[in-house]
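What follows is a single structure, written as structure tokens, with notes after it.
Of the protein chains in this complex, one is absent; all others appear in place.
Letters are used for the chains, namely A and B, taken in the order the chains are written, and counting of residues starts over at 1 for each.
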Amino acid sequence: MAIKTWTILDHPRHEFRGDLAIGPGDIDASIATHFRIAKRTLRGGLSDRVDVIEVDNGRVTFTVLPTRGMGIGRLSLNAAGDIGWHSPIRGPVHPQFVNLADPSGLGWLDGFDEFLCRCGLESNGAPHFDDKGHVKYPLHGKIANRPAHRVEIGYDTSAGEIIITGEASETRFLVQNLRLTTTIRTKPGELALRIRDEVTNDASTSATAQLLYHINFGGTLLDAGSKVVAPVKTLVPRNDHAAKSIERWDHYAAAEPGFAEQVYLFELLADANGRTRSLLRNAHGTLGASVLFDTKQLPCFTLWKNTGALSDGYVTGLEPGTNYPNPRSFEEKHGRVIRLKPGETRAFDVAIELHPDQPSVRAAEAEVQKLQASAKSTIHPAPQPTWCA
Amino acid sequence: MAIKTWTILDHPRHEFRGDLAIGPGDIDASIATHFRIAKRTLRGGLSDRVDVIEVDNGRVTFTVLPTRGMGIGRLSLNAAGDIGWHSPIRGPVHPQFVNLADPSGLGWLDGFDEFLCRCGLESNGAPHFDDKGHVKYPLHGKIANRPAHRVEIGYDTSAGEIIITGEASETRFLVQNLRLTTTIRTKPGELALRIRDEVTNDASTSATAQLLYHINFGGTLLDAGSKVVAPVKTLVPRNDHAAKSIERWDHYAAAEPGFAEQVYLFELLADANGRTRSLLRNAHGTLGASVLFDTKQLPCFTLWKNTGALSDGYVTGLEPGTNYPNPRSFEEKHGRVIRLKPGETRAFDVAIELHPDQPSVRAAEAEVQKLQASAKSTIHPAPQPTWCA
Partner (left out) sequence: MAIKTWTILDHPRHEFRGDLAIGPGDIDASIATHFRIAKRTLRGGLSDRVDVIEVDNGRVTFTVLPTRGMGIGRLSLNAAGDIGWHSPIRGPVHPQFVNLADPSGLGWLDGFDEFLCRCGLESNGAPHFDDKGHVKYPLHGKIANRPAHRVEIGYDTSAGEIIITGEASETRFLVQNLRLTTTIRTKPGELALRIRDEVTNDASTSATAQLLYHINFGGTLLDAGSKVVAPVKTLVPRNDHAAKSIERWDHYAAAEPGFAEQVYLFELLADANGRTRSLLRNAHGTLGASVLFDTKQLPCFTLWKNTGALSDGYVTGLEPGTNYPNPRSFEEKHGRVIRLKPGETRAFDVAIELHPDQPSVRAAEAEVQKLQASAKSTIHPAPQPTWCA
């Protein structure tokens, strides 16, 4: 494997690279496919000092945000436009403007505008308050607001693959030392990006962790009549409000101001290797996106439907996780935290595939149906006590 | 209207301009009056990364702080010196150093050094704590610590007017989306600056808001024997401590270490259009400043007397607002919040006029007396239950 690399940030060596743009000519003049990787630092507003790496592989463009824990800021299909949602937040938001100590436990919401936002590492769900009402674990955890300390852009000339790598950590002296290492890959012209994350316990004592991928679709993909297609083993509405619409759990309505979010919790079916796929497609079935992951790594799947007004953020989240986004104490009680020995690393693989036309949408649907063929769905009409806090 | 504009910051386009200086020659060589507009980014201390726009119109100099919600940092009369106070805080302070989640609810005080600081938009008064004692609305709200996402410098060649515009917002996903748009105008050689603010509810659901202009005089203007001249319809001392000095509510004493602040609440008289004026003048009546506003927009007026030691901040605030700076719950109970429908905008006009000599001070006093002529003042000797929390 021959990898050409550009160090963007190497904290131990205090290396930091300013603006940068890389194209085929920087690798090998014979590469025919257009692509472009550019790194810059934003200025002004809530984005002041946010580093952004933009990858345009020729057909798909996405941004990686080192300053926000290596989240994926935007995702678009060059021929169609944004696949990710449009948040009302004017981001990407620098962590300096996100106050996770907000007593409401909801400070995280001030910075939420990514296509793919990792929730974790210490906790990833709804806020947990102690018995005096002080927030102990704020909403969705800290990792999305921790800046990476190591970032590299690479090009694997053998595989013909763009590779963005980065590391960020949640370290509190004497308390915890969890590290995220991510590798994001895409090939020039590929209609996908593939993420491998590793969570490592750098402490000398055992630790627990949680991870959830808050993958948020909207833009040109989500419309009235959109449908989510998933191989359901078990489905549970999170609360009575979600239960009321359980018959239409997989359908999306038009934007409705004041719409109260609906959340559904799933166990998905997978192939013999644990691989599964869920699909979101537009009303006409001419555009779609799949989320692929491994149910051995990420056994829980959450569907978040938030089809409020466009200006409020018309969005749906397909969210594989190690657990459901309940308060950490509830999830821990039900065994849904990762236990990591000193030095132990756990890997997570998530991929996004885009389907730019009817045939590719149908092919993806067929893949889901193949998985569904192995078992019937159990759909609970009401919240279940071990699933819903 | 022909307006020449310089974009300082346009967040959606990720445009940001570094240091900049504009003078008559950049507009039209025939402009005779000297003026200068300069933009720079401060470095170091609590001011690190604060953007400042300094406007010197030839007679009056003031700074606008995009990084602090478009507040007015300093105001001085070129011939006399600072009209604004001297805070002990070494500002202007970047919001990264102001922790609004401080459990005391008083974190805002760490960044308070402006001449004109907006309090709002969600709330603008004293901290409100929930029944478990957690701060829900911190002192004076968030807007002064929210960076603008759009900033422009303009020059209207028809009106011969310098125009600084900016936008900042308080946006929390799923919770609120309030936007402030400000336009600050002054003409070369003019002894005034005029502010038009618009508060917009960008959410698709209705919202409530509050706004107060914390306009803080000191410097060369405030001295022992200074006087505030206001057209009083009703005056209420905020508490027993203020009530004790009610006879001298309009007089200022010399700096007194340990002086405990005194606050008076007013309903002011206005002309047929709702316009009113309050005036602060020095002991000799040779220097003054008026605050002009519209009582239909800003029905409440608060006078803050804080004549402690010079080193602690010898200052008085003339503060028009949509309400009195009580905890939000109290003001809401008494109907003193703004209600905004989805997309609705409410405008607020505030102007500052400087009076550089005895004739201009007298003329301003005469204006106030004209307003006062329409009705007698009701001065309550003690706090009133619907006014004082």
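FYI, a residue touches a chain if its C-beta (ideal position, glycine included) is under 8 Å from a C-beta of that chain, and two chains touch if they have at least 3 such contacts.
Keep in mind the model is a prediction, meaning the values are calculated, not measured.
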Residue among B:Ile31, B:Leu109 or B:Val175 that touches the chain left out of view: B:Leu109
Per the touch definition above, residue among A:Leu9, A:Val52, A:Ile164 or A:Leu318 touching the missing chain: A:Leu9
Candidates A:Arg172, A:Lys244, A:His284 or A:Lys370 - the one touching the absent chain: A:Arg172
Touching residues on chain B - with respect to the absent chain: 42-49, 87-90, 96-97, 99, 101-104, 106-107, 109-110, 112-113, 132-134, 257-258, 261, 306, 308-309, 311-313
Where the missing chain touches chain A, by residue: 9, 11-12, 14, 16, 49, 51, 66, 95-96, 99-101, 103, 132, 134-136, 146-151, 169, 171-175, 177, 202-205, 342
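FYI, only the chains that are shown with their structure count from here on.
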Where chain A and chain B are represented by their mean Cα positions, the distance between them in whole Å: 42
